[in-house]
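There's a structure below that I have some questions on.
Complex shown without one protein chain; remaining protein chains in place.
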């Protein structure tokens, strides 16, 4: 079968991956599941992986097929698999977990001590078929198409995960800020809107993104190229700051907002990355705010997100590309030319 | 009466405060309480205030009497005061709150929108008498002496507040780390021990501090001058990291431990300050850990700490000094020559 | 001024209260607030008070002016009042609290150890003027009229309080059940809808109430006179039961549903009352469900509800009556002839 694979780290997105002919994966263990991939979302993290930005954090056996946002149809199952059967449409949580370590026991599947991460530490789904396991697939409800939901496998649950942490501290009347209304941010904003009665301010450099935010329930819009973010939020929140800030950018300039825009006791969630946090410890003491790390959501959270999608609470903007166009997609994303989420259809 | 007052910011601790003769405070409003100060703890923050380190964070009308860790006896009360009467021994929460803003309504008294902070934004208790209010005093149970408990008014509740946040995520078998077993750290360690069944590792450069920690329930001790903190904790936690880290130092070198010693989903609590956080956003994403700011605990938390003291769960090491020795105390602390907590007895 | 007062307990609603001429309340203490009442909601609890059903639970000095759902305009303030001034429109939390007991410190104002409850333990607002305090009034945002919001002072926050407890355990896809879509239930349903992405089933004997529920976001409707509640919910929840049940009726027949309709680990919230719980302890063990008591919400929760109202998330059905019609209102409610909430306009 055909698969888009990374052979060596590079900054040249135009030649990041090569389309290789590889063996089609087969059922080997009793809980294996083989999925015919119908949709595979392209993520900013794929660019970061190609650049080698994850090499110091996780083991990456190269060459490796990228792709961690997959959905498709089950075409093979191990002898012990009960959850799905051949022909079932599924979305694939990117993390394959063991189910028996303590984090798995606690439901904190993202911290599995024996995990494999599709397209990050093991072959992913920019390919015709994906090898995964019963513990990592979720059957889709009637009416939800794999190709439409694929990006939720990572972009979606990451945004949902952060939003869910945020809403536990958002009372009606409290303020939330969404920094960056892109692939993840536009999902996070809709999750906040569906699951809380907070007032939401969207911050983005692109007016088109702010328009999108406006349609998704944002109460206030700020374009940092036209207005001072700190002053605007000071006015919006009556000088008190926002209880929860979801930073989908994670650049130096956005993490720096924290002491000025976060309410006492509030959280600045780091979801996007690329930049750094530079902050005196005293600032965190004085304002009692936190920088809260956020990784991909858990399996159970992906179930919850599928429910939100089924209930039409979360809309996803996608554009489709062939597997052969994959490096072009990487380049376009680098130049911020992708509208919504790019989905590869292997 | 005599009061130790700051007239201008200086790095010279030997002449930081001057002993002035000022008017004794009197009851003016219906909820006023006047306390004859019997004990007033000296805090590292007092050194920081003298150095001007808080000038950019809060308004400071100079000259100002310092001192935010006070306990003593009530000598005057406004007409509406029911909680205490003349002669009652009390500990004074350092923050005078309004009781009617939303944070006060929520019990989050530290975020009061109309607060005054003893010795930081208004006259404090390095003086014979302190002007405070009914909302900021807690009657002491029988058997607890003001002079013995005074440092709990800030050192104590700050440590307790952080420990309380930490224990909500500490299951039996989880690991907690206390960095810095000084004035605050030795209280925080005892609070962790009394309120959780976590395994505790104490980290300090002074062997005497580690010995103290050993007696207070620490399961493991690390002296960074003799052993590699990261490697030791890796061994102690079986490579999983500590669920909760309480950083009572807050230096660059201690905040840098976070990505290496904090378990997935864990927290690095910033309590001590002076240094900075410098961390790539990606580190927080990869390990899903947080830098959690901590300020002084709330009024209700000071009540809880007084209960711990009453139950003999928290011991306090103090040494006593006259008001006239106050600049010497500041110097000694700067040189780390104070054992336990210095208490001024005005 | 005129006030509707209870002189002795009776089951005859037609002569429950008498319209007396009493002294207009005046400012006496420094935090007193006098409100000219514009709207005063009539509550099922008023009927219960008249019947003497609260006599064994709280002290009731008779004669007493009833009325605990009040809103109006400030006409007098004590010397220390900062929160409001003459002419300000306000909603009155029914509980007057001390602000200095431990529950008040924790923000749990409903457990105030020195409280007075309007119309239950002290004179309430079925009168031209109400004597209350700064701690019990909330200024209304522009555009919100006292007469329209009055019932939220009790019906509203009680429903909101229970809904808020429920949503902390409601993930997207989970099921919630609202039993009784009357004065409180229709508010609770809207709160659930605004603050969660749960699927909501409304249960009521009146089809008109179910139609109302349908418009407010209920996903499923059950009329117990036409369908078996247990069987219907079994089908709706795929045999798993509802995570959260809000019982605004509290009759024997509704509390009996609990073991059959509540999911493992779920809660059956008791908000309405009148009936009993009769259940083997083993049922609670086997299903690990809880019967959760609910009282009026806290002051801070009324602030949050006012925010929901301001954001048009919660609609209130009311009909207006003169003070002289008050016993007729009581009778009508007894016969279930009141549509929405009756508001007295003294």
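By written order: A, B and C. Residues from 1 in each chain.
Quick note on the criterion: contacts are C-beta pairs under 8 Å (C-beta built on N, C-alpha and C of every residue); 3 or more make two chains touch, one makes a residue touch a chain.
It should be emphasised that the depicted structure is a prediction, and the values quoted were computed from it without experimental measurement.
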Could you run through the displayed chains and say which ones the absent chain touches?
A, B, C
Among A:77, A:96, A:255 or A:303, single out the residue that touches the unshown chain.
A:303
Just name the one of C:70, C:294 or C:307 that touches the chain not displayed here.
C:294
Among listed residues C:75, C:144, C:205 or C:284, the absent chain is touched only by C:284
Residue of A:44, A:96, A:109 or A:171 touching the missing chain in the full complex
A:109
Contacts of chain A with the missing chain: which residues?
29-31, 80, 82-83, 98-100, 102, 105-109, 134-135, 298-300, 303
Name every residue on chain B in touch with the hidden partner chain.
168, 171-173, 194-197, 199, 303-308, 310-311, 313
Across the whole complex, list the residues on chain C that are touched by the chain not included here.
53, 57-58, 103, 108, 110-111, 113, 240, 250-251, 255, 263-265, 267, 270-295
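The definition used in the following text is that only the chains that are shown with their structure count from here on.
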Measuring centre to centre with CA averages, how many angstrom lie between chain A and chain B?
39
Residue numbers in chain B touching two or more further chains are 108
